[in-house]
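Rather than the whole complex, this shows some of its chains in their spots.
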Amino acid sequence: MTSKNKFPFVTCHCSLVTASEMKHFLTTSDWKRAELEALIVSAQAFKRDEDKSKPLAGRSVGLIFFNPSLRTRASMQVGVYELGGNTVVLEPGGTSWTLEHRDGVVMDGDKTEHVAEFVRVLGRYCAGLGVRTFAQLKDWEDERRDPVLEAFARYAEVPVINLESAMHHPCQAMADMMTVREKLGPGRKRVLLTWAWHPKPLPMAVPNSFALAAAQMGHDLVIAHPPLYDLDDELMRDIETQTREAGASLSVTHDADEAFDGAEVVYAKSWGSKSFYGAPEKDTETRASFRGKWIVDAQKMRRTKQAIFMHCLPVRRNVIVTDEVIDSPQSVVIDEAENRLHVQKAIMQRLMQDAKGGGGT
Amino acid sequence: MTSKNKFPFVTCHCSLVTASEMKHFLTTSDWKRAELEALIVSAQAFKRDEDKSKPLAGRSVGLIFFNPSLRTRASMQVGVYELGGNTVVLEPGGTSWTLEHRDGVVMDGDKTEHVAEFVRVLGRYCAGLGVRTFAQLKDWEDERRDPVLEAFARYAEVPVINLESAMHHPCQAMADMMTVREKLGPGRKRVLLTWAWHPKPLPMAVPNSFALAAAQMGHDLVIAHPPLYDLDDELMRDIETQTREAGASLSVTHDADEAFDGAEVVYAKSWGSKSFYGAPEKDTETRASFRGKWIVDAQKMRRTKQAIFMHCLPVRRNVIVTDEVIDSPQSVVIDEAENRLHVQKAIMQRLMQDAKGGGGT
């Protein structure tokens, strides 16, 4: 919610928040570092079973998935239940039924409902909404503004939680930051975000949100990826600002091996090049030469300061990371996934505890 | 449940109700006006949060969707939860698996289970069932008898709620009647049901049930549609009887503009012509000339007595209704959708509070 934020889509929901006094959880950049740290403290209390509060008792949370999800769906359903509430899962993407999000359109095509109605109606039934919109990897300039998520936030009269959009995955990033603190203690760490080879291009939400949150939390950040696989320019400027203000360092490298030197955290993820949005075969062709080189293996891990190994899952074994590394004691991927549950409970408690419930409560 | 009702499908479940003393909610025509009004009073108590009873505590309700549904599914799941219960959602239509509903058939085709077993088994697990069967728009004479819904009601040993069949959508109609009363107070209103252009033919359940319920509640009813888009003959005779007995008026017009004169309620809906069941392309061709003329816009709304605008949703903006109308203060579509929740809670409470639960309760 900093006023100097340059992203059009952030500006957009900032004004909304101002107008309604209600808070969404769309990207960590809307939240101050102290607020993010408070969420981690809250998540830790849930994990230790010290916080037994049931802020969602008698209330429902709607989860809308435009793309299939197993981990996010399971952790959200369990989290809502453990907070005393009820989950309603809706999958517009599971059928031919789709949502229009643009204003003023003559809806004579294949879209049968507008987000304006869909979101306001669900807000009458539910105390909050989680939504996964996902990237299409077709039109970079459109998708980088997260138009579907933005439409949800604009129309919603209850809090909206981003469960992965084209550009952001803030729940994952918060679980990541919680895991770093849990394993290595508080304070600045040397964190490597490294690209990895994968047979096809994947969305950038996870690397975007991880890098942003690591910068916000004041970590020294190294980002390693092949040429043409750089992150969004404005996001990088934001990350640069955050690290500078925190007195931390930021570097970007194309060297897949040197990047590991001295790392305390190795975070692996594959993503597609924004240069090849709409042309996946070109991306696949370009990345072919990176296979074998851009994989996290024991040799690279030996360059680190006994770094923990992290990945958001699902992960392709012996493609992104070798069995040897992911099965080693340094791998914290299962704890990291467990922390999704705790951190999401903290976020829901924070957002929904004072919000009015559905129509019947 | 009037004995003079001429519909074979109504006769059918009437006899069932007589036999078992158990009541389904298949169409409002099975219920007396006083009973329907009691349901609205009950729904209003739920909406004001005055009725906190949990008649479904410890019990489950099965929701069977042969067609995808978002709004109905969400409102039913939330309603069951708010009544203290648990929902089980089953989607036979989501797979190749389908149900046989005809008696005496040699089941060597593509249908793997008979409604006789399916419904009786679910009745052992659940205190009640909601079922959406939907129209195929293929065979008018078959579908107008609602054979799948009828088979459910015939075999079920627990209450069955119709969540939209080929011919009826009584939960929607009850939410509509509740909304009219909420916005305009009790007593007779001048209600317009108007057809609207839509790129393809849609089922008739919503207009059927709305017109029927409006007649049962004693409203003056105007039905406007192009030639060939008339409602079912027997349904119209039933509506005529209802309005006459209530001392109300009924008129049908093909004039898309005059119909609005003096209306206090404008209810828009597109539907397919029963003349074109099985031939959707002929329907699309026929209706092409109605585009632009059969849309609810501000000019038409100015002919009304400041009517409220209603639609069951989902609605195609600038096709069925202009942005200007649906975004105006006269539009009550979100409240109408919210009322689905409250009225369905009232219906479930009425039907299931005394019924025995599933096998384990």
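For reference, chains read A and B in written order, and residue numbers begin at 1 within each chain.
Going forward, a contact is a pair of C-beta atoms (placed from the backbone, for glycine too) under 8 Å apart; a residue touches a chain by one contact, two chains touch by 3 or more.
Note that this is a predicted model, so its numbers are computed, not measured.
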If you could, jot down how many copies the complete complex is built from here, 2 of which are displayed. 3
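Quick note on the criterion: only the chains that are shown with their structure count from here on.
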Here the gap between subunit A and subunit B, centre to centre from mean Cα coordinates and rounded to Å, is 40
In the complex, subunit A residues that touch subunit B: 58, 60, 62, 86, 88, 90, 92, 94-95, 97, 100, 104-108, 111-114, 116-118, 120-122, 124-126, 358-361
Provide the residue numbers of subunit B that touch subunit A in the complex, in ascending order. 46-47, 49, 68, 70-71, 73-75, 77-79, 81-82, 94, 199, 313-319, 323, 333-334, 337-338, 341-342, 345
